[in-house]
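A protein chain is absent from this complex, but the other protein chains hold their places.
Per-chain residue numbering starts at 1, and chain names A, B and C are given in the order in which the chains are listed.
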Amino acid sequence: MVKSTITFGPQHPVFPEPIQFILKVVDEKVVLAEPQIGYVHRGIEKAFELNDPKDNIFLAERICGICPAPHTTAYVRGVESLMGIEAPPRAKYIRTIMNELNRIHSHILWAGLLGDAIGFESYFMQTWNYREKVLDAIEKISGHRVTYAMNAIGGVRRDMTNEQLRGLEKTMDYVESSLENIEDVMKDYTIKKRTQGIGILTEEEARRDGAVGPTARASGISQDLRTSGYDAYGDLKFEPVVVNNCDSYGRFAVRWQELKQSIDLIRQCIVKMPSGEILTKSNNPMNGEAISRVEAPRGELFYYIKGNGSKKLERVKVRTPTFANIIPTVTMLSKGCQVADVSVIVLSMDPCISCTER
Amino acid sequence: MPGMLKIIFGNLFKKRATRLYPFEKRAPFENARGSMDFAHMENCIFCNLCAKNCPPKAITVDRANKRNALDPLRCIQCGVCAEACPKKVIEMRGQYNEPCYAKRTHVAAQVVKCAQTPPEQK
Amino acid sequence: MNFQPSILFSILLSIAAPFIGMLILGFDRKITARMQNRVGPPILQPFYDVVKLFGKSELMVKKAQILFALMFVGTLLLSTVLLCFGGDLLVIFFLISTGMIFYTLGAYSVKSGFSFIGGNRELYQMLAYEPIFMLTVFSVGLITKSFRVDQIFGLEVPLVAIIPLPLVSMMIVFLIKMQKSPFDISTAHTEIISGPMIEYSGGYLALLKIAHWYEIFLVIGIMSLFFVVPGNPVLTVVSMAAAGLAIYFVSIIIDNVTARVHWNTMLRLSAAIGITLIVVNVAIVYIVAYIAGGA
Partner (left out) sequence: MDGESAKITAIALTTLAPLLAGLLCYIAPGRKSRNVLISAGIVSAMAGSVLLFLLLRGSPGHTIRIELGSVAIPGLGAISANEIITIAEITLAAAFIYLAARIKAFYALALSIAQLGAMIWYEFSYAPAHGSEHAVRILIDYWSGTMCLIVSIIGSLIVIYAVKYMEGQHSQNRFFAYFVGFLGAMNAAVFCDSLAAFLLFWEITTLASYMLIKHEQNTESLQNAKRAFQLNVIGGAGISAAIIVLGIACNISSLGEIAALEGAIAPALMLGVILLCFGAIVKSAQVPFQSWLLGAMVAPTPVSALLHSSTMVKLGIYLIIRLSPAFSHFPAVGYMLALIGGFSFVSTAIIAISQNNAKKVLAYSTIGNLGLIIMLAGIHTSLAISAAIILTIFHAISKALLFMGVGVVQHEMHTRDIEDTEGMIAKRPLIATIILMGIVTMIIPPFGVFVGKYMAIQASVAAPWMMILLAVGSAATVVYYVKWFGRLISTDREMERKPEHMSTLFSTPLAALLAGAIGLSFVIVQVVAWFVDPAVASMGYDVVLQAISVEVVTPSGYISSIAIGASMAAVLLAGLMIKLDDSKKTRPYSCGIEFPGELGGMYMHGYAGEDKVNKYVNFAGIALIMIFVAIGIIAMAVGKVM
């Protein structure tokens, strides 16, 4: 068997993320995939220890450009529990809305990237066009498309007016109809050809390798942190989306259904939105340890925060969902796929290497 | 495939979603945080609250020369300074900063009645 | 009546050929953009790209690449001239495939992973489309009783009326040649980063782009030969141009509604659809001729 070595990444704009896989291929078949990470380390965890805790929100937001809401939510919830305070109910609802909007835009973005990875450019463009409306909604609420700067320790920084809520409702209607518009594509022959049976991860393997988020849910594991009822999720009605396809198509399907679920959650939030304060102010010292977990679009996001009573935090440790999903990805790749499938498989777990390596 | 066909043919006759950006700009949303501006320098009391609260430390306040300076490349448009300012000197504008070729500090000076007008930007 | 294109027309056409290809590519990008609800680049963007590339300083691994790029353009230029002057269709076909051989060798000449896989994929593509292309040319020859392009102008009815199905098969060839979904496997950018072209830069990359213009002209030219209206030069020009644009439009649509397939799917599809259609059509022609002859 004559092997070639192909370096998949880290440094080219067309690859999904700055992750590197050294692939040994025979003809086009991948026989060995070796991940190498650590190309985009930014020293963010150290910066957490140097900054003022309230400035850290902006730092946490910049860990990931796609999911700032879960990162800041996880961070502020951790700090709040250190301080022993709780955000007012309205702030919790606003946080939930932001998180769900974030999930919608992240999943649509992912669907578009999948389209790009399998050479379906018009699908990519179309989905991103729809995503633009979600980003507009986010900008109308928070003032910015990408870095929302909504969360604050003890609540949120901006309130939502009734007008904004109504606008959001309209956006949700638009997004829902758009998604229905393009849903047919899921049944496309070429898309099925490129995703079905590609990157198989059985339930057993998903548990063994510690997959999280949609990657786990596509393998039949009903695991969704939102069911733990943090923020407003306790008041909302939803069931985790689980499918049993165990392949890239399954992960596609999970995200697609989660999009609808998120739209539904936002509508519930709008209906149930309580009135009142949005910020609890406190000057309590930060002492002790806190663990804060949030369901980010890619899966479980984990923050460990340690304070020592001083003005600065002693340690902030972030464990991103992608980190948990790298091993399952290697499992998928090592089952033997084609070179063409590598980007689909890597993408199917929705990698975010910049936040993994921080 | 048929679904996509419908969409692409629909798009052929639809208004296009993109625009020729630098020539054609989208009107910013209300309350958008595009860039920060020392809009009402005449009210500034040089209390240094903005500089103190700025997360990336992009603002420097020069009380002696009555000047505030912003490093636009450090600024993250979070709007904390605008919230912290007791005199509402700082405003967030909706429009983004123009792309630039060189690093420049944005300096805003308080106009003193009898003094000569210093240059707004250096 | 025998319509012979004048020499002046042939010369002008062979000079204009790459620009026709370039304009078609420009329209392609514009229409694709409109289908994707975008503004899209100016029509002349392919031209600007090439001009810009010529202005860039090039970084190459070795000289052999340059040789192969030049040979690639050279053979395509030669076959364009032959096509414009009504030469032998088989020679034109073989020169096009020789051009692709040089292109592949250009990719192989550098020891680089993506370039190598790109070269391999180029060969898979060759395996997929060459039989179809060859059989199409052959079926034209069967009907025309000659492989000379100028003989097609002497037929009684347009080729498309007799052998429409090879034209459908040629769509596969066309999609592969134009690097369009679902068969854009050799330049698949999210898989192998433009494959065979990755080690080219500057003016030499521009050469490959120009070669691509020639390819567009050649393949569209050969396909629009099916639409020659015998005995009517004006109508011929109009119908050939319209057919060429229509073919391109269909390819843009297919590009926009499909994802890229694997190379083995491509081989299977091209063998199953491409060859079968041509065989069926030629069989029908024979059966009809037999019945007509027998009656």
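General remarks:
By definition in this document, contacts are C-beta pairs under 8 Å (C-beta built on N, C-alpha and C of every residue); 3 or more make two chains touch, one makes a residue touch a chain.
No experiment lies behind these values; they were computed from the predicted model shown.
Considering the complete complex, the chain that is not shown touches A, C.
Remark: the omitted chain is touched by one listed residue; of C:Leu142, C:Val168, C:Ala241 or C:Leu269 this is C:Leu142. The chain not shown here is touched by just one of C:Leu123, C:Val160 or C:Leu245, and that residue is C:Leu123.
When the whole complex is considered, the residue among C:Val50, C:Val110, C:Ile185 or C:Ile216 that touches the unshown chain is C:Val110.
Although one chain is not displayed, its contacts with chain A can still be listed: residues 1-5, 7-12, 15, 20, 22, 24-27.
Residues 57-64, 66-67, 70-71, 73-75, 78, 88-91, 94-95, 97-98, 101, 104-105, 107-116, 119-120, 123, 126-127, 130-132, 134-135, 138, 141-142, 145-148, 193, 198-199, 264, 275, 279, 282, 286 of chain C touch the missing chain (whole complex, contact as defined above).
Everything that follows uses one rule, which is that only the chains that are shown with their structure count from here on.
Put simply, the C-alpha centre of chain A and that of chain C have 43 angstrom between them. Averaged Cα coordinates give chain B a centre that lies 51 Å from the centre of chain C.
The centroid of the Cα atoms in chain A and the matching centroid in chain B are 29 Å apart. Multi-chain contact residues of chain C (touching two or more other chains) are listed as 35-38, 256-258.
Of all residues in chain B, those that touch two or more other chains are 1, 4, 8, 11, 17. Note for the complex: chain B touches chain C at residues 1, 4-5, 8-9, 11-12, 14, 16-20.
Of all residues in chain C, only 32, 35-38, 113-114, 116-117, 120, 181-182, 184-185, 188-193, 255-263, 265 touch chain A in the complex they form. The residues of chain A lying in touch with chain C in their complex are 4-7, 12, 14-16, 25, 27-28, 115-123, 125-126, 129, 188, 190-191, 193-194, 338-343.
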